[in-house]
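A single protein chain has been removed from this complex, and every other one stays in its place.
Moving on to chain A:
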Amino acid sequence: MRAFVVAVAMAVVLAVAASFVLGESQRFAYQAFATSGARVSNPGTNLVGPRWTGDIKEPGAGHKADAPGS
């Protein structure tokens, strides 16, 4: 039983570690697809937000797009 518990715990630890390591190789869309000739919107001013969650407040709260009609 102890081997099973340790195995499950180790699997979770390794999975979490993998998530951090793999996350390091990821870039946000506005970083990956922007050049000096093409700009893919500033963080916080697009419709989906920098994390593609719909939350446009982070991290570019100061650049937040104006609300429609304002």
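One rule holds for everything that comes next: a contact is a pair of C-beta atoms (placed from the backbone, for glycine too) under 8 Å apart; a residue touches a chain by one contact, two chains touch by 3 or more; residues count from 1.
In this text, contacts and distances are computed from a predicted model.
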item	value
Omitted chain, identified by the protein name its UniProt record gives, among "Ferredoxin", "3-oxoacid CoA-transferase subunit B", "Cytochrome b561 bacterial/Ni-hydrogenase domain-containing protein" or "NADH dehydrogenase subunit 4"	"Cytochrome b561 bacterial/Ni-hydrogenase domain-containing protein"
For chain A, residues in touch with the removed chain	1-4, 6-8, 10-11, 14-19, 22, 32-35, 37-38, 40
